[in-house]
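Before I ask anything, let me first share the structure, which is written out below as structure tokens.
The complex appears here without one of its protein chains, the remainder shown in place.
Up next is subunit A:
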């Protein structure tokens, strides 16, 4: 297509479509003036502005212990992720979806939730799982092919991973409708009022289920927070292939607030999530949060991002690293020192060893177990096939 052709097309449509090989016209690493941020990429506190000041009070509640806790989470979650990646490369896992680069985008909301708040993840929310208290080794079963979800979701109020993109957004809304019916909203009892948090990515915003979830939540004023981690890549497709209007601005059309937050700034993602969760628990309805972040690794271990994105883009985001940012900040503030960091690194090493050991010693399930739990009540077809299967294999015993 010549430049003239582009101009001709551009005269008839609202915005000219750029060819996919051209660099973006705008800086995709810049979240723009609406983005809530408290920590600059170099770890310094940014001044209070009209945009971030409504959330500042939540940070005042964080004492040094809580701040150290956030950094510890970031470091440990990154180690969980790198161990998952390594286990896949060594053949212990069939697949691993890395969260590298999204640690702060997940630890913020993870720590903003109360125990009674219920999270509905996609499949990359290892950081949220960590904050909700799901043992990381329990995440491995599904990636090792041992089960489809090896944790008790009701024990930690963290639902099983959902692989079909966007399905879980509606589950979150339905759960929130149940919370409403139970009267667990706006009672003023901090141990009772409950919010639900639904996680997806930029790719998920294109799904019908995502948009239906926003409609259903809006009309019911449901206590739910939609949390979109815009990591800029839906496997190989950039934001430009997903939407023309950034996700946070879509909320306005559905009738509730939308906020863009710096997803690489754990203080910002924490504070914005706190505000949205309190709104939900207080009966004020849903919020859509877009965490502006970046998928530093591949979509999963089966993906090769060098085929579709340039390393310069990755380098820019490397300079915005969420873990380094919080580490620099707390070092500069004197909240942590090198000795504390060494302790956490040692803790991370021990955690990695624990995960590795759990993975390597995870037994294959007995094959007859594949017939279990298809139905809650007895079912003749499953029972018959299970019996035939057992008989068939018993024939090889001799």
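Just so we're on the same page, contacts are C-beta pairs under 8 Å (C-beta built on N, C-alpha and C of every residue); 3 or more make two chains touch, one makes a residue touch a chain; residues count from 1.
By our rule, contacts and distances are computed from a predicted model.
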UniProt name of the unshown chain, from "Sugar ABC transporter substrate-binding protein", "Phosphate transport system permease protein", "Bifunctional protein PyrR" or "Pyruvate dehydrogenase E1 component beta subunit"?
"Pyruvate dehydrogenase E1 component beta subunit"
Answer key for A:29, A:44, A:147 or A:187 versus the chain not shown reads A:147
Tell me which residue among A:72, A:159 or A:260 touches the hidden chain in the full complex.
A:159
Positions on subunit A where the hidden chain makes contact
120, 147-150, 152-154, 159-160, 162, 164, 167, 169-179, 181-182, 208-209, 212-213, 215-216, 219, 372-377, 379-382
